[in-house]
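With one protein chain withheld, the remaining protein chains of the complex are depicted in position.
Order of writing sets the chain letters: A, B and C. Residues in each chain are counted from 1.
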Amino acid sequence: MPENKKKFIAVIGGSDPTSKEAKAAEKVGRELARHGAILICGGLGGVMEAACRGAGAEGGTTIGILPGENRRAANPYVQIPIATSIGYARNAAVVKSAQAIIAIDGSYGTLTEIGYALQSGIPVIGLNTWAISRNGKQDSSIIPAESPSQAVEMALELAVD
Amino acid sequence: MPENKKKFIAVIGGSDPTSKEAKAAEKVGRELARHGAILICGGLGGVMEAACRGAGAEGGTTIGILPGENRRAANPYVQIPIATSIGYARNAAVVKSAQAIIAIDGSYGTLTEIGYALQSGIPVIGLNTWAISRNGKQDSSIIPAESPSQAVEMALELAVD
Amino acid sequence: MPENKKKFIAVIGGSDPTSKEAKAAEKVGRELARHGAILICGGLGGVMEAACRGAGAEGGTTIGILPGENRRAANPYVQIPIATSIGYARNAAVVKSAQAIIAIDGSYGTLTEIGYALQSGIPVIGLNTWAISRNGKQDSSIIPAESPSQAVEMALELAVD
Partner (left out) sequence: MPENKKKFIAVIGGSDPTSKEAKAAEKVGRELARHGAILICGGLGGVMEAACRGAGAEGGTTIGILPGENRRAANPYVQIPIATSIGYARNAAVVKSAQAIIAIDGSYGTLTEIGYALQSGIPVIGLNTWAISRNGKQDSSIIPAESPSQAVEMALELAVD
């Protein structure tokens, strides 16, 4: 299958996950690669690195969209580093380059990425991540998954064109 | 007082507020100007325009940090339009240029701005806006205000340097 | 005159000018302020700081569109610091927020700003700055001025809406 027919899925999450979350991220990366999807992430450590390690172990392609201007800042499992040089405004680029998002745990940066995805109508699957409510009403746009495998299945099924 | 000694406060919120929210935004703008603060916003319509209208009516200074490359896209109450040309990645610039944030209602774009502010340690005061919880635990970083006046008081008091 | 009816003129140039160039930048800042124009710049040192110092001495308004996320990184003569957080991609924002550009000497960053201005049809006035030719043919889009006063006159006259 040519690269541009493959599904591009972003995995987002913090740089300081618990070991349980890191394992979930690695599993997500593995499953994405097994299904022939291309993994997009922010290119740094934590959830991003664990997901890339998993994808790489299964021969998948990994893209790291970095905040800085040094391509060598990517984690060692990123095959295609993009040095945006635009700081955390790059969170918009991580998300908008993907057809669906899997959010694992996550920090405030992850929250910005969730906002950008929902703004663009890109599906967000959540694994132990943020929940949001507006003016007292629950917003159920973040679709909860119960396991890494289910998160990947849902992301591939809901991926927009 | 020289401009750069004044407090810079951002007002964020959606482009399609209810009339009650628009009134709250206008009141926030008025109160900021009365206290000698400079209003920063995203420069477009809705909450942004209402806040600028209020600030302008009290002789305050209004800055609009626009997503596009056309400075004339600013609402008519923006005195200082900045045409960033970087799209919704400009949400990072709106927030990081401010010393405190007042979020009124808000859309997913507002959620990205809240995330960027909390990431940088910039206080966020909320008026009928997003609430967030992570992995089942409420995150109380968004400080609720009960009125526009109270929101302004809290923003000025909590403003970081 | 309300702020948004004033002319917004950007002064661009390197952070390490000769003393002659710094004097020219200060003079350009003074003249812009005397003519009621608002000065936009990249907010840092060198040409940017000298121009702001000149404008401030005449009571003019100065805007610094910074690369980083710290508003306190602005030079002391910037009255309105904008912390874009997008690094040198902010060069696009400096230029596109202005109605005309005055380039003084300048580094490679200045060259990117000249390119962005010409791309958007924003007039560029040059004082001892870059000259460009394409495929062997001189490109005369950078309009040379012979003095700071003349540069300011030309910028105000050629400013686009």
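Here is the rule we use: a contact is a pair of C-beta atoms (placed from the backbone, for glycine too) under 8 Å apart; a residue touches a chain by one contact, two chains touch by 3 or more.
Everything quoted here is computed from the prediction, not taken from an experiment.
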| item | value |
| --- | --- |
| Chains on display which the left-out chain touches in the complete complex | A, B, C |
| Residue, one of C:9, C:22, C:50 or C:92, that touches the chain absent here | C:92 |
| Touch with the omitted chain, as defined above, among B:31, B:49, B:69 or B:105 | B:69 |
| Residues from chain C at the interface with the omitted partner, ascending | 86-93, 105-112, 114-116, 118-119, 128-136 |
| Contact set of chain B toward the excluded chain (per top definition) | 69, 85-89 |
| Hidden partner interface residues of chain A, rising order | 2-4, 8, 38, 61, 63, 65, 69, 71-72, 74, 78-86, 89-90, 92-93, 96-97, 99, 120, 161 |
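To be clear about the criterion, only the chains that are shown with their structure count from here on.
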| item | value |
| --- | --- |
| Proportion of interface numbers common to chain B and chain C (over half same, under half different) | same |
| Per-chain Cα centre nearest the global Cα centre, belonging to chain | B |
| Chain centre separation (chain B, chain C; CA means) in Å | 28 |
| Multi-chain contact sites of chain A, meaning residues that touch two or more partners | 86-89 |
